[in-house]
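First comes the structure, then the notes that go with it.
Shown here: the complex without one of its protein chains, the others still in place.
The first chain written gets the first letter, and so on, giving A, B and C; residue counts start at 1 in each chain.
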Amino acid sequence: MEISNKKLSTDAFFAERKEVLGHWHTGKGVDFDEAVAYQRSIPREKRFGLKLAQAAEQNVTLIQPRAGVALYEEHIELLRFLESEGEADLLPTTVDSYTRLNRYNEAETGIEKSKETGRSMLNGFPIVNYGVDICRKVTSSLQNPVQVRHGTPDARLLTEISIAGGFTSYEGGGISYNIPYSKNHSLEKTIAHWQYTDRLVGLYEEAGVSINREPFGPLTGTLISPCISNSVAIIESLLAATQGVKDITVGYGQCGNLIQDVAAIRSLNILTREYLDKFGFNDVRVTTVFHQWMGGFPQDEAKAFGVISWGAAAAVLAKATKVIVKTPHEAMGVPTKEANAAGLRASKQLVSMLKDQDFRSIPAVVAESEIIMKEMRCILEKVEELGKGDFAVGTVAAFEAGVLDVPFAPSRYNAGKVMPARDNVGAVRFLETGNMPFTQDLIDFHRQKLEERARYEKRAVSFQMVIDDVYAIGKGFLVGRPK
Amino acid sequence: MEISNKKLSTDAFFAERKEVLGHWHTGKGVDFDEAVAYQRSIPREKRFGLKLAQAAEQNVTLIQPRAGVALYEEHIELLRFLESEGEADLLPTTVDSYTRLNRYNEAETGIEKSKETGRSMLNGFPIVNYGVDICRKVTSSLQNPVQVRHGTPDARLLTEISIAGGFTSYEGGGISYNIPYSKNHSLEKTIAHWQYTDRLVGLYEEAGVSINREPFGPLTGTLISPCISNSVAIIESLLAATQGVKDITVGYGQCGNLIQDVAAIRSLNILTREYLDKFGFNDVRVTTVFHQWMGGFPQDEAKAFGVISWGAAAAVLAKATKVIVKTPHEAMGVPTKEANAAGLRASKQLVSMLKDQDFRSIPAVVAESEIIMKEMRCILEKVEELGKGDFAVGTVAAFEAGVLDVPFAPSRYNAGKVMPARDNVGAVRFLETGNMPFTQDLIDFHRQKLEERARYEKRAVSFQMVIDDVYAIGKGFLVGRPK
Amino acid sequence: MNEKTIVTGVIGADVHAVGNKILAFALEQAGFKVVNLGVMVAQEEYIEAALETNADAILVSSLYGHGEIDCQGLREKCDEAGLKEIPLLAGGNLVVGKQNFEEVEKRFLAMGFTRVYPPGTAVEKSIADLKEILNI
Partner (left out) sequence: MNEKTIVTGVIGADVHAVGNKILAFALEQAGFKVVNLGVMVAQEEYIEAALETNADAILVSSLYGHGEIDCQGLREKCDEAGLKEIPLLAGGNLVVGKQNFEEVEKRFLAMGFTRVYPPGTAVEKSIADLKEILNI
């Protein structure tokens, strides 16, 4: 399979579209022109991109939960609860695991069984099975904009139904919804699938309807150095912009060290803008999303509130445009709607209380973000070089060469040579840089940071630090200290 | 009444002591030599000052709740619950309001009624009424050191019984337990009463038993500029050290702006050490306490968790030696033991998770603490001058002159001319400096900070800002913006 | 100068000083002469202060929920002391728990109060009312 970072031709897109809409019977319900008209009828205050733009202008941080259940009436009720009792500014519709794997028959069974038992037998909302009209029932029942969140390598039909169904924002990308979520999907294939999604969003843009797109920031969610997730976010932004996407939210998952977390958002914001401009996408709007702690959560609800609150605080001090909120039930699986709303309210308290404080220009933050940007430039320039200027080709080659390498990713297309570890203040550094194309001074910097920790801990720099860091959070700590 | 900052003579102290021990029949149960022997038998790990010193050395932040009920068995059970389920490092015994006003008859009635009804009819533990033996039952039933926390202008008998009863730390001071707590007590009188308390602690020190002393930091708890509470803490430290106290924990109540909060603890730590050294008290140990948000709390528990967590985060980033923890029931009055433990666990999560992060040397923090120290020097030098070198005399004169002035204090001995307001990033500044002896550049600094806010809010600097700030937190904000 | 004098304070055993200070400061800024009795003020203290300073109005605050009990009989005591016409204003958290404010207001008006304010009333409202009542 050959891919390149070029806008899909109308012919190619519509030929593919015919096939895509045939993947499940609800595909028949999608009519592009009718969907454009429907999207145009959605009030401005319910458009995701507009609400984000307003927040960015006012320098405030919006809050958004994750949520999705099998039955649509209950899903509507859940989302209504989260906007009324949780004070959510932005709403999600999290899609179930069967849909993510395109197993619509099994999703159908899930819906049936949920109807029978009266409780959700799916871990999300099966958008494809419900089709356009029921999605519109959902999106039109709510006061706030709604986004589709999932983790689907081939999300083409899902995108078609989602946008026609009135959702105004769509998460995912050919790298970020493959490498951390899948074992066997090739990058060529998923990048191509997401070119389709982005081209579809581009067609809506050209028809006057702007859909917000959000590459998935946190990747595997465990010890991901900001330079890696930021680089992936920028590549996916370029790929999306090439297909005509005009409204992008780039994301990052909290590492836990405040300086590094603020610096990560700062560098993500600066370089996304720079790269989009560099390639002529000056008219693409950029906002940012900060994901509260994606690693293991305390079982205890009070402790979970502590982790949630710290995530909200870091997001607002970083001036992220929105923050994705965890729940005090995180460690136990699917939360009750009350727990979900409680996580939101704790977060709301902090985004309100700290809204006038801004840590982006603190010298330590600026210094840290200079380092992240230097690392990102090493990676992105190499990707561009490997692709001879084509970021799609370059991305495939970069993962093959380990130039892009996501720690702890299950994909067989990921090199897995890079190994992160925390430094003495809990910032994520590299123990092994694998084949990441860093300059010697960057490699020395990471080594020196880990040596500093090693001296403090009176042991040698070693893989044991990584193991200790992975297990540390279960004991309430960021840095895994020796016993 | 005449006072001076001199060590009470043994004759004068013991003459006064005879009278004090006669205030209530349990005073008979206090035998100094026997109490020294008892205190010496307390294991090292249960001594407050030692545990604080260890935490200071390890650069960690300990957590401590507030708690106290009328019946002693239930009080023991409550404190045991807070150490086992709340993971409290340090324990409190909060004293009831009748005892604070020396109304022991009414406290007795409170105990009786509590026995009858089976629930606490007092808002704290009536130490004086119970006497030495029952206090020892309490303190010896627990794994961790226990401190007496109250708000008593005349706490002499309470101190006698507390220390003989096995408590190893004691909160309060002649200023900090008068001005914010009382309307009519003269400062001369309460300073004299607390000289007694401090002299008693000094006598224990001389007998080889170290009792930790803690001036009450937050004062009225509402918009208290760090320079005011820090100056009071240093004066009370000097008064205590003069009487022979050797272990002092100085405190500060969170204002909400992180830079200012960290700077407040930094400047408090530096100048307390400097002033103690200056007057020859080089052997007095200094640690710090950070009080989580003392202002109005959200009714909603999830939001309260947000406020609690932010307080814990600020405490650990400031490297305070301990943090006094609020509960998610704060807005509703006396919390259940479960809510108290939940507030502790949320705080524990953050003091653990952030223990390797330190914000004290951030340039913005250093700059802010330089300003606070400059203000503190203006105040403290004037107090010294007014007292002709005597800080007891100087304090009385300073309050009379409004050189020391605690915003929103009920005491008639407080000038009440100073008016604080938040600046554009939520730091507490002065709208009116009253008679505080600030240099023109400091006055200009505050004015300029408020002008900055005024420009942002497109209104003039005015008292309306103070009103808006006082009401803001009820709406979830720090800075009260115009509608 | 035709400055009007207002006696104010927090009634009963209530020590909530923040609102009291805010109110006194705001009244002064608005041009009133303020006799602020602070916290824990007895009914007799308001009356004494009003007589001594020839006050034009008494403004009672209460924040701890026992305001209704604490305010009972104040009008009668004023009458006895020769302050028959003096306007009495009350505000704060006057009663325990959530209650319908119209009911609370009715009871306070029946007790002889001139104006009653629900929790969270802006200071400007009371100032405007005072100006109206005192024809400023």
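Miscellaneous remarks
The working rule: a residue touches a chain if its C-beta (ideal position, glycine included) is under 8 Å from a C-beta of that chain, and two chains touch if they have at least 3 such contacts.
It should be emphasised that the depicted structure is a prediction, and the values quoted were computed from it without experimental measurement.
Under the touch definition stated at the start, the shown chains contacted by the missing one in the entire complex are A.
Screening A:50, A:320 or A:409 for touch with the missing chain picks out A:409. Taking the complete complex into account, A:222 is the one of A:26, A:39, A:222 or A:395 that touches the chain left out.
Of the residues in subunit A, those that touch the hidden partner chain are 181, 183, 220, 222, 407-410, 412, 416, 419, 463, 466-467, 470-471, 474.
What we mean here is this: only the chains that are shown with their structure count from here on.
Each step here moves to a touching chain, and the least such steps from subunit A to subunit C number 2. The distance from the centre of subunit B to the centre of subunit C, with each centre set as the mean of the Cα atoms, comes to 33 Å.
Distance from the subunit A centre to the subunit B centre is 45 Å, each centre being the mean of its Cα atoms.
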